[in-house]
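With one protein chain held back, the other chains of the complex are shown just where they sit.
By letter and in written order, the chains are A and B; residue numbering begins at 1 in each of them.
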Amino acid sequence: MELLDLSRFCMRLGDSCLIMAHRQSEMCSKGPFLEEDIAQTNLGLDLLGQSEALLKYAVELEGKGRTADDLAYRRSERDFYNFMLTEQPNTDFAFAVVRQYIMALYLGKVYETLVKVDDETLSGIAEKAVKEIAYHQRHLEMWVKRLGDGTEESHERIQTAVNELWMFVGELYEEDQLDLKIQKAGYAISGDEMKVYLMEEISSFLTESTLLVPESVYMTTGSKIGIHTEYLGYILAEMQYLQRAYPDAKW
Amino acid sequence: MSEVKDTQGQLWEVFIQTKKGLPFKHAGSVHAFDKEMAIQNARDLYTRRGEGRGMWVIPANAIVAVDPSDDESFFDPSDDKVYRHPTFYELPDGIKNM
Partner (left out) sequence: MGAKELDVLFQERIDANEKIEPRDYMPEEYRQHLIRQMSQHAHSEVIGMQPEGNWITRAPSLRAKKILLAKVQDEAGHGLYIYSATETLGITRDELIEKLHQGKAKYASIFNYPALTWADMGAIGWLVDGAAITNQVSLQKTSYGPYSRSMVKICKEESFHQRQGYEIIAAMANGTPEQKEMAQDALNRFWWPSLMMFGPHDSDSPRTGNAMKWKIKRESNDVLRQRFIDKTVLQAELIGLTIPDEDLKWNEEKGSYDFGEIDWDEFWSVVKGGGPCNLKRLNHHIKAHKDGEWVRKAAAAYSQKHSNK
């Protein structure tokens, strides 16, 4: 497998973790009670750590002298490869929980595969991440259940979140040429395997939580070639502001 | 279902074991709405710097405490029952390590 291919693969993963961590951090000091505020920042910190490690490796493989910060702070919208799901806003607690829950399932599966690869750096990152994501999944499942099977209001809110975020799930098991190369090298499972896994997990868990699985009418696509929702622009404007405003400064 | 009250959940006391073999020590309390949430919240609050290998959480209202004003009668009587202390026993000379 070419180094540039592996680099792009790490960048995709790292970008998703970064944007997710960013959305998480927006919830700081806004939690429904203080203990949950800490829990959410915990998830954010883990994801930020994973993103930093992955982006660092991506630039190392790329060999163009860029740094992880260059990737995070100097790329524009069309050069980011995070899943569109990760950039969806924290409309309410239910939206945040559903978004993170689905991504936790995805990341868990991805890291599970990477733990076994020959690449020491990547398997090292995955070994740590797999434990972190297992806890994320546990925490988020706890909330999906409680919101689904809580009050009428919570049930309605989380059902809405599931319905509206559903169209972003398709990207998680989509395959392009790069994915096929990565799979051939044993670094990822096939799109079909991922789809089956996600759908089975999500279906059974939503049902257990008294929620309905939406009927797929349309699945969005494009983040692998830098097509995003309108949210990413705002996220980057905020995140990159200082580095863009003071391009020569070191922080 | 009857109207649900808005609260901060219940109070749970947290006990941490820092290393296997050591006793569980009281670390403080957390709020949570059920057992699963209580252990997670306790883990997030009290073991972020690797302070724990084992943890117990207990609803605060399940704990039985001894009232300090009962202290004397509750704790003191053992002071004059010397036979629990090893020095009470006379051992023949030559017995070491007992």
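Some observations on this one:
As a convention for this text, contacts are C-beta pairs under 8 Å (C-beta built on N, C-alpha and C of every residue); 3 or more make two chains touch, one makes a residue touch a chain.
It should be emphasised that the depicted structure is a prediction, and the values quoted were computed from it without experimental measurement.
Put simply, the hidden chain is in touch with A, B once you look at the whole complex.
For the chain missing from the display, the contacting residue among A:Asp5, A:Asp37 or A:Glu60 is A:Asp37, taking the whole complex into account.
Residue positions on subunit A in contact with the hidden chain: 21-22, 25-26, 28-38, 41-42, 44-45, 48-49, 51-52, 55, 68-69, 72-73, 92-93, 145-147, 149-151, 153-154, 157, 238-239, 241-243, 246, 248-251, in rising order. As for the chain not pictured, it touches subunit B at residues 1, 4-9, 11, 28-31, 33-35, 37, 45, 48-49, 65, 67-69.
FYI, only the chains that are shown with their structure count from here on.
On the side of subunit B, the complex with subunit A involves touching residues 4, 8-9, 30-33, 36-37, 40-41, 44-45, 48. Within the complex formed with subunit B, the residues of subunit A that make contact are 33-36, 38-39, 42, 138-139, 142, 146, 151.
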